[in-house]
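Here the complex is missing a single protein chain, while all its other protein chains stay put.
Chain naming follows the written order as A and B, and within any one chain the residues start at number 1.
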Amino acid sequence: MTQRTRAIMNLFYLPALLLFAVFVVYPFFEGIRISFTNWNGYLPNYRYVGFANYRRLLTDPYFSSVFWNTILYGFGCTLLQNVLGMGLALFMDTKFRGRGVLRAVVYLPAMIAPLIMGYVMFFVFQFSGGALNDIMLLFGGERVDWLAVPGRTVTIIVIVNTLQYVGVAMVIFLAGLQNIPAMYTEAAHIDGVGSWGMFRYITFPLLMPAITSSVILNLIGGLKLFDIIRALTPPSPSTGAASLSTYLTYQYANVERAGYSAVLGIVTFVFILIVSNLTMWFFDRREAQML
Amino acid sequence: MKTAMKKNWWRYLLTVAILLLYLAPFYILIGVAFKMPSDPSSRWILPNYIYLDNFAKALEGRILQGMQGSLIITLCSVSLIICVGALAAYPLARNKSKLNKAVRGFILGVMMVPPLSILVPIYSVMKVINGISTYYGMVLLLLTFQLPLSIFIYSNFIASIPTALDEAACIDGCGPFRTFISIILPQLAPVTASVAILTGVTCWNDYQFSLYILQKPQIASVTLAVSDFFAQTSSNVFAAAAAALLGLLPIAVLFLLLQKHFIKGMVDSAIK
Partner (left out) sequence: MKRLLSIGLILALALTALPAITLGDGVTLNVWTNMTGVVNETFAEVCREFTAETGINIDYAAPANDYEALMKTKMATEDLPDVFSTHGWSVIRYSSFLRPLNDQLWFGDISEVIIPLITDDDGNIFVLPVDIDIAGIVYNRDILAEVGVDVDDIVTWTDFAAVCELVKEAGYIPVYLGGKDDWTIGQFFDWVAPSFFVTNEAENDRDALIDGTFDWNKWGALADMFADWNQRGFLNVDAATSDYATCTTELGLGNVAFEFFGNYAIVDANKAGPANLGMMPIPAYFEGDTPTLIAGERLAMGVWKDSKHPEEALQFINFLARPEIMSKLASANGALAGFESVESDTGAVAGDFEKYADVRTFPYFDRIYLPNGMWNDLCATGLGILNGSMSTEAIVDYMRESYLEKMDLL
């Protein structure tokens, strides 16, 4: 290919870059500008307040819980989804009746809007008339206000999100398992390798690329978690279940502090980029080591 | 056969347990959707009468409008995601210069950005381009934030197509655009189905953008229409359940019909 052809070819990604410039890069810098104002988000008059919004970040009583929740949602969901997804994939990699139905049913929730799933989960976890409390009563227990305790609420949200999206990890691993050439496992079988050894030394390393993709996918989803939290809890961060995404929209829409919301946005933006890139780098290295 | 059943009893037990766990939310939703508002029975009990008023109430809301809106938004977004994405992927897969490596890295970075983190300024941009409460505003945003995934899948796929064909076309005097149209495009059909399904599901289910961009009651997305019924001031959970059921029906039916393609789409995006 000539230099000229290459140059012309590169024009093909200009439309994409233009979109990113307008809707990602420019807003990022505009966000930095807004972070120095006391804009309330709708009235046209505001003024520049220097670093006041950044100082607020340091004294914000909710910030640390919001930050840790985001990490819990990100890594908690990722861990659970991959472990359970791997279990389900191994389970379904054998032939038995009903596994087609099982695969469809486990994957189905991933197709449904997380917001709607969250609303349905409120029917399950609410105190008065909630489906879970009806089971508690049936077995002679006491009703529990499931969503009242911060730690428990976070756990419930992690579990709901995990169960909704575990199908994604499952189908990725299932496809990975089916790509493993039978000769490897047969050879190992002849050598007398047990089922744990088989998994540890054959299946797991060969699944590494699938694991990498699945982890990154789940991590990005978990760190951005929004809809389910919105559906299950009130907007205020005092519930102890808010994530960075819900907290920054709360500051923008409810508290009417667009400037501070912009600061939280910058923190979220930078934090998620760092975490995702570190994770990718970590897995790239592991994969390279294993090959 | 019988012995196989016996040996596998734990598999069937586990299968049934997982099925029950996963079908329970749908069972509850259906139960509530068909109950009378004056029926205080448990969420686990299905009504023993036929009652459809909740669906009538749901249809009085914006649910059909929401389905229209989401359909228009999804179809437009997905078409653009496919065109712009495939086009951008071509040079990135074929022309591995330092510049293009950087561009690829940047695009992957965009995939990770949570759009809500730049919500306030995105909103201001939307105002400038008059995109608030318009389908094109939604389409542009969904396009932008779904593009990285589409570029990623396409460029992996194009990289696996032998270069011999494009080179031959190049020698025959085809420009890069002609080469792309006549050589590459025809081969993209299977992976395009994956891109369409993956990004289509996301666009259909979007709530974050529609919540802040669709600010006119006449234009709704399906999630917005459903959330109307679960709104803070709404008191009819029965109609809300009916609306939620209607809202998730199209995508669930589509999934059950085209299951293989849906799952293949997911796998294509994850395994190179």
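Note that a contact is a pair of C-beta atoms (placed from the backbone, for glycine too) under 8 Å apart; a residue touches a chain by one contact, two chains touch by 3 or more.
Keep in mind it's a predicted model, so treat the numbers as computed, not measured.
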Residue touching the undisplayed chain, where the options are A:162, A:212 or A:239: A:239
Which residue of B:79, B:182 or B:234 touches the chain not shown here: B:234
Chain not shown, touching residues in subunit A: 40-44, 122, 126-129, 145-148, 150, 232-236, 238-240, 253-256
Positions on subunit B where the hidden chain makes contact: 37-38, 40, 64-65, 67-68, 71-72, 75, 123, 127, 132, 215-218, 228, 231-237, 240, 250, 253-254, 257-258
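What we mean here is this: only the chains that are shown with their structure count from here on.
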Interchain centroid distance [CA atoms averaged], subunit A/subunit B, Å: 16
In the complex with subunit B, residue positions of subunit A that touch it: 1, 5-6, 8-13, 15-17, 19-20, 22-24, 26-28, 30-31, 34, 41, 88, 91, 94, 96-99, 101-109, 111-117, 119-124, 129-131, 134-135, 163, 168, 171-172, 175-176, 179, 209-210, 213-214, 217, 220, 223-224, 226-227, 230-231, 244-245, 248-249, 252, 258, 261-262, 264-266, 268-269, 272-273, 276-277
Contact set on subunit B toward subunit A in their complex: 8, 11-12, 14-15, 18-19, 21-26, 28-29, 32, 40, 42-44, 84-85, 87-88, 90-92, 94-95, 97, 99-100, 103, 106-107, 109-114, 116-122, 124-125, 140-141, 143-145, 147, 151, 167, 170, 175-177, 180, 201, 204-205, 207-208, 222-223, 226-227, 230, 237, 240-241, 244, 247-248, 251-252, 255-256, 259, 262-263, 266-267, 269-272
